[in-house]
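What follows is a structure written as structure tokens; I'll ask about it next.
Here the complex is missing one protein chain, while the rest keep their positions.
Right, chain A next:
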């Protein structure tokens, strides 16, 4: 302390004034002797905070246990609770003989901080819930996420029960710290859970305090869970009716669900219910689409004796895997041993194109049963389509009747209607188009069809394809069409390969050309005469002509070598 005489005289406040000033302060002050901690002064705020504390006693005897401890341990801060108030104390030295405890009532501050933290936790929880629940459209995943979130943040056990379908209810359960269980329940036992029927009946949730936790049926939770202290049953809101109910349980005799807990559970349940019911809608839609798709997707190809049939269908990225391209195969009938295949392209995309595809395939199937030849099939199909009233829809098509010839050869009778001519890959590696011609189907009443007959020697292949293949845009500029000339080169590079490898390779080369972004359907169907002898694959390919270009590298299979 500065003991020098000040340069100018100062008015020294009277002790009474000092006392009044201390009493007017908001902070509680205890002045103590440094020697034995005897309290020499208690200001008004300190009297209010610690009623009954008078000067003269030692501060170690104050009702604040933490203050006594701070004195004993020589620390200069403490916090304590007294008469429901939270007290924070700081010790400040006041000269050699005295010091002061400055005490603050921080009850409100702590309450605010706790409230803030709780609010923050709730917000974080709901944000996480929203993120995770909105992630999946798969119902089981949504149920799983719901019980995981609920068991982590809301209760010791979480059970989701779905409304009964065919008198059975699906449930999923998670006890905190254990793993998810699931199963089915009979509808008639569900009423044993207090509040459950009301929740599924669309009533507002019943407050937890009205639900008798002791009435929880034994089947709801595993034996080891222990007695349920508090139960909360919350409906999971759905589209027209609840998507299910969320049952939360806390263990122990003192467990409760506070009003805030119930509110939080309701908000959470709203989000979970939306996710679960969206997943249910999606599932129904997928089921329906799958039924419709089943007839529209390309069929499994049979493997007739002495003929290899290979199909490939790649739907445009944005379609539901059904589009305007199709192929189909019709087996031998009583008076005709031939296998007939068809590959076509209906104008347009999406469901409308798919419906027309279905009609075309059905018509062809019927025509096959009456043993029509490919040209006749096209002619009758044309009349059938024109008669159906849909004027502005047309189709391009190639139909091929396949039969075995002598010496392992395969004979194909082909007819096309406005479709790219199929390509033949000969044994010597040359590629040539089949000489066919024919008018678009479904536009004019009378079409001309110029069919052709070709024969494949063992190892030779005939490729039918849709124009999505040659019109695929890509290349270095990104806008150039793949074109028939590249397709012929690609096919030529497949000489000697098994049919599946050849089709796969063409598909791969086109995909590389467009850098994967195929925007149109691509259908391919190859007919191959199986090679009877070993493949002549022993050569190592032609040495590259240019120093930079390497034709052999076009397959780009480099990853495998490492």
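Note that in this section a contact is a pair of C-beta atoms (placed from the backbone, for glycine too) under 8 Å apart; a residue touches a chain by one contact, two chains touch by 3 or more; residues count from 1.
The rule we apply is simple: contacts and distances are computed from a predicted model.
Participant: Can you pick, from "Peptide/nickel transport system permease protein", "ABC transmembrane type-1 domain-containing protein", "ABC transporter domain-containing protein" or "Cobalamin-binding protein", the UniProt protein name of the chain not displayed?
Facilitator: Its record in UniProt gives the absent chain the protein name "Cobalamin-binding protein".
Participant: Pick out which of A:436, A:497 or A:526 touches the chain that's been left out of the picture.
Facilitator: Spelled out, the listed residue whose C-beta touches the missing chain is A:497.
Participant: Which is it among A:126, A:286, A:366 or A:457 that touches the chain not included here?
Facilitator: Candidates A:126, A:286, A:366 or A:457; residue touching the omitted chain: A:286.
Participant: Using the touch definition from the top, which of A:43, A:145 or A:416 touches the missing chain?
Facilitator: A:145
Participant: If you put the missing chain back, which residues of chain A would it touch?
Facilitator: 132, 135-141, 145, 282, 286, 317-318, 321, 475-478, 485-486, 489, 493-498, 500-502, 504-505, 508, 511-512, 515-516, 518, 531, 534-535, 537-541, 543-562
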